[in-house]
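Before anything else, here's the structure in question.
As you look at this complex, bear in mind that one protein chain is not there, while each of the others sits in place.
For subunit A:
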Amino acid sequence: MKALLIARRELSGYLRTLSGYVVIAVILALNGLFFNAYALGGASKRSAEVLSQFFYYSSGFTIVASVFISMRLLAEERQTGTLPLLYSSPLRDRDIVLGKFLAGLAFLSLYVLCTLYMPVLVLVNGKVSFGHVAAGYLGLLLLGSASLAVGTFGSALARNQLLAAITSAVMLVALILCWLLARITEQPLSDVFSAMSLWNQHFPPFQSGLIHVRDVVYYLVVTYVALFAATRVLEARRWR
């Protein structure tokens, strides 16, 4: 499958250049600092509460990591002039987008995997339900996947990586802030905005160890729609 070929090359690109490691290292350090200062700090808490706070902070850092990881996906190809290679090869545009996204997701998973030491620290000093950890990590991956897909769309739209990061960040912030719109609008609009919000309604259940099908479906739908839009952008670019 051609998408896997593209994914493999892209992933090796991440692993061979310093920028990918720098992104992971910086975000991991910040995540660790927040974990230490806020999740572990303050009054004594139950392990489940510490874990819930860990997922709370990690969700934010996962979104930030997604923006930085996805910004290069398609914008870099455009910037360095390698897009004609993909365009002139017997590939579908969806293969290009899917391959890029999968590589980004694999690299993001590497980051998420690196955060595992924090729940392990909780386990050492307390009692942790593995179900809670698994649900939280599933949530992080789904949230990461949706954010990364939005980032891929931003990367397809933008001329360079910086613009890609800005575009993606704006779109993600808009999605997150939907819950504010839900507060100031009336039904049924408020329900729509609430359901659209990237974090407010859909992530907290994962944070406390609960998996709801509607939340899983929400993140998968966002991923699909954003990747579909990115594919459309690539197709449209052939006209220009």
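Everything that follows uses one rule, which is that contacts are C-beta pairs under 8 Å (C-beta built on N, C-alpha and C of every residue); 3 or more make two chains touch, one makes a residue touch a chain; residues count from 1.
FYI, contacts and distances are computed from a predicted model.
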| Given the options "ABC transporter ATP-binding protein", "Acyltransferase family protein", "Transketolase" or "enoyl-CoA hydratase", which would UniProt use as the protein name of the unshown chain? | "ABC transporter ATP-binding protein"
| request: Out of A:L28, A:L83 or A:A195, point to the residue that touches the absent chain in the complete complex. | output: A:L83
| remark: Touch assignment to the omitted chain, from A:K2, A:K45 or A:R232, lands on A:K2
| message | For subunit A, which positions touch the chain that isn't shown here? | response | 2, 5-6, 9, 12-13, 16-17, 80-92, 238-240
